[in-house]
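Note that this complex is displayed minus one protein chain, with the remaining chains in position.
Which chain is which? They are A and B, in the order written, and residues in each are numbered from 1.
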Amino acid sequence: MSKRRGTGLATVNYPTGMNLGGDPTQALIHSTTTGNFVVTLSSTDLGQGLKTAMAQIAADAMGVPVDNIIVDTGDTDTGPHCMGTFASRGTHRAGNAVIDAADEARDVLMEVAAEELEAAPSDLEPDGDGNIHVLGAPDRSISVMDAAMAAHFEQGRTISGRGIGFKPKSDVDPETGEMDPDSTEAHATVVTEVEVDTETGEVDVLTVKAVYEIGQMVNPALVDGQIIGGAWMGMAHALYETTDPYYPDIDHKPGSFGEYSLPGPSEVPDIEYEVLEIPSQTGPYGVKGIGEMSATPPIPAIVNAIKDAIGVQITEIPVTPEVVLRALEDEKESSEEPPVAENRDGGDEP
Amino acid sequence: MTIEAYYRPETLEEALDLSAEYRSSLDIISGGTIAMPAINEGKTFPARVMDIRDLDLDFVESSNGERTLGATLTLTGVLEKIDEPFLRDAARHTGGWSIRNMGTVGGNLFSPPPLGDFAVALLALDAEIEVQQRDEQRWISLSEFYAGPKSTAIEADELVTAVRLPPIDGDTTYTKYTRSQEPARAIVTVAVNLERQDGVVETVRIALNGAGPHPVRMHEAEDILEGERLERDAIERAAEAAAEGADPPEDAIASAWYRRKMIRHHLSNALCELRNQEETK
Partner (left out) sequence: MSGKIVELTVNGRTVEEIVDPMEPLQSVLRNKLGNMATKTGCKQGGCGSCTVLVDGEPIVSCLLPAEAAVGTEITTLEGITPDDGLAPVQEAFRDHFAMQCGYCTPGMIMTAEALLERNPDPSRAEIEDAISGNVCRCTGYDPIVDAIEAASESMNGQGDDGA
C-alpha cells in the first residue's frame, strides 16, 4: 500500500452582504405589557443562530436582559423586509437594523421612565438587569416592566422602534469599472494535511488548521459552530458530494441518501483554528460575516494538499478516489510519452 | 394508487395459502428495508403486501456444525445469536444500527446490486436456501438461486424460509470497501473461504459484491488458485482474472471502471491476508 502525504493552503477574501439593487434588512421592535421586547424580522434562522445573535444585540442596544427579548422571524410575507440570509450578511445587516430599531425604542422607553421618575430622559440609564436608574440618585429607579405597564395603561404610548440595515446600490463607474460590491470583507487562511492512497485513490483529510479574521464575534460558540461545521462541509464538497457524479453525463444521479456520499462522523479531521477580531467599519460592533466562508477555503486547501501529495493538479470537485486514480494514470501516460521535439525554430529559450 | 391490503399471517400455512392465491400480485416484506423505501418513493405500487415477520422464522439452529438461519432473522439477530466471526463480520457490515435491527437474512438475498453484503458471505460458504410453496418444499444452492439480473430461481407463489450453512472449514476473510464511513453502499465486498493442505489450496470460494447483478462467485479466479500455493504470482493472476471476469454495476458511488480496479486491489489484499494467516486445519 502506498500512501503519500501533502499539505495545502488556501486564503480567502470573503464579502459580507451584496450590492444588488440596494441591499436592505428592516427590523421592528415593540414592547409587550410586561416589559419584554419583540424584535420582528424576516431574516430567517436556519440553524446558524441568528435569533440568538439578534437577541444579544437587541438586549445590549436596549439595555435590558437578553431573557426579555423575543425574536420573531415568523413570516416573510408579513414581516419587515429582508433580502434574505445569504452572502453571510445576517448578523451584519439584521444586526444594524436591530440596533437602529432599538435606539428608537430605547428613547421612548427612557421618555416613559422619565415621566414616571420625574427626571430628564438624558439623566436615565438602564442597568441591563431590568431596571432604569436616575444617574447619581441610586434610590430613584423603575423596573423596565413597570415602565412598560405605565406606557401601556397610564401614558397611552407604544414603546417601539423601526430600523434598517441598508447598503445603497453602487453603480459601476463606466470609466474605471470601480464599484462597491459588498459591505465589508472577512479573511481566512486554511491549511490542510491529507494522505492519499495511490492504489485506491482515497484521500484522507488528517488536519484542518485555520485562521479566520471575522471582525467582532457576537457569540463565540456560534462562530465555533460555523467553523467546525463548515470545515466538515468543505471537506464533503472537496471529496464526496455530487448530484452528477459523471457530469456532463447525467446518468447515475444518486437516487437516495444511500447513494449520496457524505463523510461520516469518523471521517471528521482534527480541526484547529484561531479567530482574529479586527472590527469592520460598517457592521454592528464591527461584525463581519463568517457563514459561507467557513465552507469554501477548505476546498482549495484540500485540492492543493492533494497536489502536494501526488504531484498532480486536479481541477474538478469532488476529488473522488476515481478522479485521483485517473489523474495518476494520465500523468503516468503523459510522462511515458516520447518527449515532443521542442524548440523547433532553434529557439534559445531556457 | 394505494395498497389495498396488508396481510400479517401468523402461520406458514396461511402465508403459503396467500402466496398461492395471489401469486405475483402479492408483494412480500420481511424487514422492509428494501421494500418500504420503494413504496415510500412511489417506485413500486403493490396492491397487496404480505408481511412475514410474524411467522417465527427468526431462528438459528445448529447441529453437527451445520447452521440453519430463519429467513426473518434480523442482522442484529445474527450478531446476538451467532458467534462465528465471518458471519458476524458480514452482518456488521450490512447497513447501520437501525437498518440491522430491521433488515433480515432472507431479504438480503433479494437486495439489488451492489447490496447483498450478508448474502455474499453466504455465497462464499456455499449456502443452501429452503424454498416453500403450498404443496412443496425444496432446497436449492444459493448459486442456483441467483438466476440473473433482477431474477431469482423462485416462483411467485414461493417463499424463502431458511438458509442452511455447512460447517465452515478452513480460513475465511471478509472485506467491505466503501466510499465513506458505513452505512454506505459497497464499492466492492470480498468474501473468501479457503481450505489448504500443507500450504496448497484445495478448495476456495471467492464471492464478490459490486462485481455483477447480484453477489457472484469468481470461478476463474478460484480455478487459478486451486492446487497452487498462495504466492504473489498466483494471487495476482487470480485477482486479475476476477477483475476481468466481473461485470460491475455503475452507480453514483463508483463507475464500473473503478469497481474493477478495486476488485483487483481488494481481492489481492484479501488473499495476501490469508497467505499471512496460519493455515487452519
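Following the convention adopted for this analysis, contacts are C-beta pairs under 8 Å (C-beta built on N, C-alpha and C of every residue); 3 or more make two chains touch, one makes a residue touch a chain.
Computed from a prediction, not measured in an experiment: that's the story for all the values here.
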Chain not shown, its touching partners among those shown: A, B
Identified contact with the non-displayed chain, of B:Leu18, B:Val49 or B:Ala246: B:Val49
Of B:Pro112, B:Pro183 or B:Pro213, the residue in touch with the unshown chain: B:Pro183
Omitted-chain contact residue, chosen from B:Arg8, B:Lys81, B:His219 or B:Arg237: B:Arg8
For chain A, the residues touching the chain missing from this view: 46-49, 221-222, 224-225, 228-233, 256-258, 262, 264-266, 268, 271
Interface with the unshown chain - residue positions in chain B: 2-6, 8, 29, 32-33, 36-37, 39-41, 49, 51, 53, 76, 95-99, 101-102, 181-183
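Here is the rule we go by: only the chains that are shown with their structure count from here on.
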Averaged-CA centre spacing for the pair chain B and chain A, given as whole angstrom: 47
Touch list for chain B against partner chain A, complex: 37, 41, 177, 179-185, 250-255, 257-258, 261-262, 265
Chain A residues touching chain B - in the complex, by the definition given at the top: 199-201, 240, 242, 245-246, 251-256, 258-267, 320-322, 325
